[in-house]
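A single protein chain has been removed from this complex, and every other one stays in its place.
Take a look at subunit A:
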């Protein structure tokens, strides 16, 4: 065999490997077409996309290590893990979102009368009725839904354009929201909206002082046409365990009637109090947009567990103003004024703002 032939063969291999290695970089570097759309108009297009039907595959990566992994494991996993979502969206009240795992899936099928949640590995189908408030669920991580929610109260002067990029093989126009409230712990929220339909294709939430997003959810595939109703609907299969889910609406009503109505100030951490449909009167909600602060009374038994969880958090800040924990942009503090019930303060505000709010609550008359 000649040395020339040998060199030629290895050259063929080297060229093949070089082409294969370069392919992903070449595809990733494809330029996106930007459009001359003002930020406020792009926000309006995003908010008007609620009726756009689509199907797709999205991945969400969360870095919110909530100190409630024992009490609310599903919520903690959703916001702290990499979650693969398969989405079929016909409208706000008719959709299907599957959370995929290596060995199964959890399907959340929403229709106007409620939600079916299918767990493959336990072969369980749970029916839940609609409620005005609910814990975070897989559909909340869908970029289209999250983007609309985060921009829903954005003022014009909080918004700016940040160019365009390719997301899920489509041109996406960038919109940056920088909250105006001084107390906000959110540095900025970037929403990348489909140039053709206004659908948010990617959302990144970056906390104050952080370089990486605390929450990053994006489509990898998107088909902007309404999926068939048969794919979205759900009928429990034969042999499945069927059960009723927790009656959240009833729980909220019960909480509203049982919780002692505390006298909460009109302003906390510089944020005005606001109404939130469905929230019990004893719960105070402050702020707007992506800067929100919630004050909720906590039963004694739960307060003990929460106090221990907060104290055990590795990055807890403890001083005379209380023990405070930040999970990305989300801060938590437990206020226990002597002789009065405990209150949990949580929201997307800085730890200093949280401490100020806790001090005000500690001084407030019962």
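Heads up, the rule we're going with is that a residue touches a chain if its C-beta (ideal position, glycine included) is under 8 Å from a C-beta of that chain, and two chains touch if they have at least 3 such contacts; residues count from 1.
Everything below uses one rule, namely that contacts and distances are computed from a predicted model.
When the unshown chain is looked up in UniProt, the name that turns up among "Response regulator", "ABC-2 type transport system permease protein", "AtuA-like ferredoxin-fold domain-containing protein" or "Quinol oxidase subunit 2" is "ABC-2 type transport system permease protein". Taking the complete complex into account, A:103 is the one of A:30, A:103 or A:277 that touches the chain left out.
Contact with the chain that does not appear here is found for just one residue of A:135, A:155, A:231 or A:251, A:231. Touching the chain that is not shown, out of A:6, A:243 or A:274: A:6 (per the contact rule at the top). The chain that is not drawn here is touched, among residues A:17, A:182 or A:261, by A:17. In the full complex, subunit A touches the omitted chain through residues 1, 5-6, 9-10, 12-13, 16-17, 20, 24, 57, 86, 98, 100-105, 107, 118-123, 125, 220-221, 231, 234, 236-240.
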